[in-house]
Each structure stands twice: as C-alpha cells, then as structure tokens.
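I have a structure here, written as structure tokens, and I will follow up with some questions on it.
Shown here: the complex without one of its protein chains, the others still in place.
Up next is subunit A:
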C-alpha cells in the first residue's frame, strides 16, 4: 500500500505537462464484430479499425481502454477516458447523460433468434443484455425478460433452454446464426429501435465531438465507411446512402 502510494505520489509529481492531445477510447471488448479481444490480447474489430482511422483523420493520438459495460458511462463522464465506441446506440435515455457524435452505423436492426421457428417472442421468455435498448424493448412487450451481463450469455441462454429467444443487434447475431448449421433460426421481421450507433462523448466535450463528426462525415463522403461496414458486417448489412 505504502509503495503504491509512493508510486502514485511520484507519478503525480513527475507527470509532464502541455502534451499533445491523447484521446482514450473506451470499449467493452466483448461484442464481436463491433469490438472484441483478438488472440494477441488487443482490442480488435470494426470499431477498432474505424476508431483508428477517425483518429488519423482528426490528427489525434488514440489509445484503447477496456471497460465493463455496466460502468462504461460513469467512467466516461468521470473523465477516465474521453470517448466510447462500444456499439452504443443513440437513445433518449443516454442522451440525457452524454452526447453522441453523428452515427457511424445507420439505425441498427435488432432481431429475435431462437432454436425453432414457432417460438412466441411476444409472450415467451426472452434474453437480452442488461442496459441495452433491446432489454428495454422486451420489457415493454408481454414477454418475460431475463437480462445477462454480456451478449455471449444471452446466446448461451437460448442454447441451453433457459430462454426461448434472444433479442440483440442483428449484426452481432449474424455470425452466430451462420455458424450454428441451422440450429439457430431468425424469428419474425427485423425491428428498428434506435437512431444509429455513434461515438459516445461527454456533453461538455464540444471540440472533440466536432472532430469526430468531421472525420465521420469525410469517411461517409469518400465511401470508406461503407467499405468498412462491408468488410466487417458483410455486403448485406445496412450501408449509408
């Protein structure tokens, strides 16, 4: 403890000043293909590639930080990192606390997945990740909601029969359904619950929002954002017009 306190004190005293702007980007690292931890232990995925490209264009030095989903917004407003790129969809509830850049993924379709096609998602038991727009949607229907801390567990719950179906982002579900050899099937039509996925920022961080907005606009303009979406989510995913 004493040593650590000394270390902290030493850090406090020797810390340099007047440095170029480093932006720390927080992510969950458990939401492929948006963001995940690759085999060498680094943050990888669509958001990693997009984030690095945005930072290059905005001339920022960026580092990536892993953070639990539950504390991802408190740590952002508390200044432990400066931006969140974690497949976070824009919605009203979040907008009261933080601000969002322009969307880098068009309004996401969510979908139900189950083990058989005759599951009743309106009245059955539906799994969703805690604190997501999908969870609030299920809570509004007549279905029984069971919440899980990570998206992986929601799929596992369907496979082991704990839940009848899972409601999650379609892009997240696609690889699971494709890899399951027909075991997992889609239920019903896609539903749209949000205004797109964007970078989450502190409300007071206007300049950073401008930089991200400009870089995202530029990437939409020259088509490189659509290329990235195709690369990670396939040709059938939604693209910007």
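Following the convention adopted for this analysis, a contact is a pair of C-beta atoms (placed from the backbone, for glycine too) under 8 Å apart; a residue touches a chain by one contact, two chains touch by 3 or more; residues count from 1.
Rule of thumb we're sticking to: contacts and distances are computed from a predicted model.
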_Protein name (UniProt record) of the chain left out of view, among "Thiosulfate oxidation carrier complex protein SoxZ", "Two-component system, chemotaxis family, response regulator CheY", "RNA polymerase subunit sigma-24" or "ABC transporter permease subunit"_ = "ABC transporter permease subunit"
*Using the definition of touch stated at the top, determine which of A:98, A:146 or A:168 touches the missing chain.*
A:98
_Among A:63, A:123 or A:230, residue touching the chain not depicted_ = A:63
*asked:* Considering the whole complex, not just the chains shown, which residues of subunit A touch the missing one?
replied: 1, 4-5, 7-8, 11-12, 15-24, 29-30, 32-33, 36-42, 61, 63, 65-68, 70-71, 74-75, 77-80, 82, 97-98, 150, 152-153, 155-156, 159, 175-176, 178-179, 202-205
